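Showing subunit A:
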Amino acid sequence: MPQMGVSVAEGTVVEWKKRVGDWVEADEVIAAISTDKIDTDVEAPAAGRLHEILVHVGETVDVGTVMALLATDAKPGEAHSSEGTSAAAVAPKAHSSDGDASSGGTSEAAAALDAPGEAGELQGDTTAEHAGSTQEGAGLRAGGKRYSPVVMRMAAEHDVDLTRIEGTGRGGRVRKQDVLAFLETGNGADAPMHIESPYKPDAPPTPKKRMQRFGAPASDVAPMQGATAPLSRMRQSIGRAMVESLQTAATCTTIVEADMSRVDAARKTLGVTYLPMIARATIDTLREFTALNATLADNTLTTYDGVHLGIAVSLGTGGLIVPVIHDAQELSVEGLAQRIKDLGARARENALTPDEVRGGSFTITNPGGYGSIIATPVINQPQVAILDTEAIVKRPVVITDAQGNDSIAIRKMTYLCMSWDHRALDGALAAQFLRALADRLETWPVG
Partner candidate 1 sequence: MATMTYLQAISDAMREEMRADERVFVMGEDIGVFGGAFKVTDGFIDEFGAERVMDTPLAESAIVGTAIGAAVEGLRPIAEMQFSDFVSCGFDQLVNVAGKMFYRQGLSVNITVRLPSGGGFSGGPFHSQNPEAWFMHAPGLKVVAPSTAEDAKGLLIKAIRDPNPVIFMEHKHLYRRVKGEVPEGSYETEFKARVARAGSDLVVIAYGAMVHTALEATADLDGASVEVLDLRSLVPMDTEAILASVRKCSKVVIVDEANQMCAAGAQVAALIAEHAWEDLDGPVVRVATPDVPIPFSPTLEQAVLPQVDDVREAVRELLDF
Partner candidate 2 sequence: MATEGKGNVAEGETEERASRLAGETGVSRETEERASRPEGETGVSRETEERASRPAGESDVTASPAGEHLTLEDRTGLLRAMLSMRGIEERAMMLYRQGKVPGSFYDGFGQEAVSAGPAWAMHGHDRLCILHRDLAAHLIRGVAPARIMAQYMGRAGGITGGRDGNVHFGERRVGCVGMVSMLPDMMLVAAGLAMAFKLRAEQRAALTWFGDGSTSRGDFHEAMNWAGVQKLPVIFILENNQYAYSTPTTSQFAVDPVERAAAYGFPGVSVDGNDVEATFEVTRQARERAIAGEGPTLIEAVTMRMHGHAAHDDMKYVPAEQIEEWRRKDPIDRQVKRLEPLGVDVVALRSGVKAEIDAAVAEALAMAMPDGETATERLFADEPALLEDAESRWSGF
């Protein structure tokens, strides 16, 4: 199990792309895993025949656990072990990690086998791992999943391995059309294993508004109608982080109002959205209020020279991820705009590297585009503050002219909401920071 990032301690096997007995090329994707931070493919460290799968789909193991065994002395074109000939592999031998990982951390995805090439008896039962390769007499469950009668029948008729079929039904059920589609694509010869990212957010459980009629059959679950589905890994991961943050930090939120008229005017010239401009202003203000550009861990506050700015990216209803712009102070508004766009796109494609999601010192989240005007964000641990930019709304404001006369004008206003950790700073500092940020925005050079 590879380590996908420094803080990742474990991973879950989502899918085996190869069956036991299959030939695997070096660097060919052999499995898909999911971690707290990221989902990714696992490539085979060497060519060989997949001899034994030790960690099955759905199982979570510590980083470093041997997931499978590869018979590297096998030859391509040899009989598949399910075809009844004696297997070419020999007694398996555990192999320690040799740090030849292609990704950031150590990779122990497979153990190479070296042994004299004599065909011998295998220890253990090799046929047991033919997970669902034939369906005759198979029960309704294979790989922990249930299949409907028609799906079972079709699988039997066409000798299809149902575990290889992606289900599009409720809760990931394999439906009749999934089997039909699978068959149409030539029994998975062109199965989109490499084309699509293995990470997919689960279908959001929409509550069904069923009219509750008299005499609905009794059930054990709560009488309210709806739909149930387990949370995805990512959602659970986000949830854990949020709870931890709220339980660790003394979270407070301060809100300041800013007149965005000048920013608005400048924006049009620059040809960017508000976010990179606010980001730039935030960076500048953080250089001034260094206490906010910091992380707090074990009663130790670390402030940073550079501003490593995290920008929260929504992944739809599946969750969110916070890619980090390291040393963001080096980027202009346009530069920031480009980086934000790039990171956002790659985040949604699940193409971020692990380093791009760690090491932030301050985070900006901007859900304002959806129309909210005030929010109380949760601090992105172990940082000490997070800024939430809300919708920019035309409001009537009181303008005092040089003579001290008041009048009402219509201005584009926004609330800058910042949650901060009272363990690291006080409200006065938070307010000052925000006021300074607002001032920067309100005096943005125009023209």
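Per the selection procedure, all candidates are chains of the complex that A comes from, given by their letters.
Methods note: contacts are C-beta pairs under 8 Å (C-beta built on N, C-alpha and C of every residue); 3 or more make two chains touch, one makes a residue touch a chain; residues count from 1.
Quick caveat, the model's predicted, so the values are computed rather than measured.
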Q: Every candidate listed belongs to the same complex as subunit A; state which one touches it: 1 or 2.
A: 1
Q: Please name which positions on subunit A make contact with candidate 1 in the complex.
A: 148-153, 169-170, 173, 175-177, 208-211, 213-215
